[in-house]
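Some notes on the structure that comes next.
The complex appears here minus one protein chain, its other protein chains still in place.
Entry: chain A
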């Protein structure tokens, strides 16, 4: 590792706040990008499955 200790690593010189906030925002953006389509897929599946069942009952 480049840093002497874990405390050094978290401090990032004097730039800890800048570096870690960037990585935090990146994590949020990435999780958002995964979560949105997965939630959408689940919603669509439930909706169209209900529709299918309704159609089957009517017949």
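By our rule, a contact is a pair of C-beta atoms (placed from the backbone, for glycine too) under 8 Å apart; a residue touches a chain by one contact, two chains touch by 3 or more; residues count from 1.
Note that in this section contacts and distances are computed from a predicted model.
A.B. asks: The chain that is not shown, which UniProt protein name from "High-affinity zinc uptake system membrane protein ZnuB", "Heme exporter protein C", "Nitric oxide reductase F protein" or "Xanthine dehydrogenase small subunit" does it carry?
C.D. replies: "Heme exporter protein C"
A.B. asks: Just checking the interface: what residues of chain A touch the absent partner chain?
C.D. replies: On the chain A side, contact with the omitted chain comes from 1-3, 9, 12-16, 18-19, 21-23, 25-26, 29-30, 32-34, 36-38, 40-41, 44-45, 48-49, 51-52.
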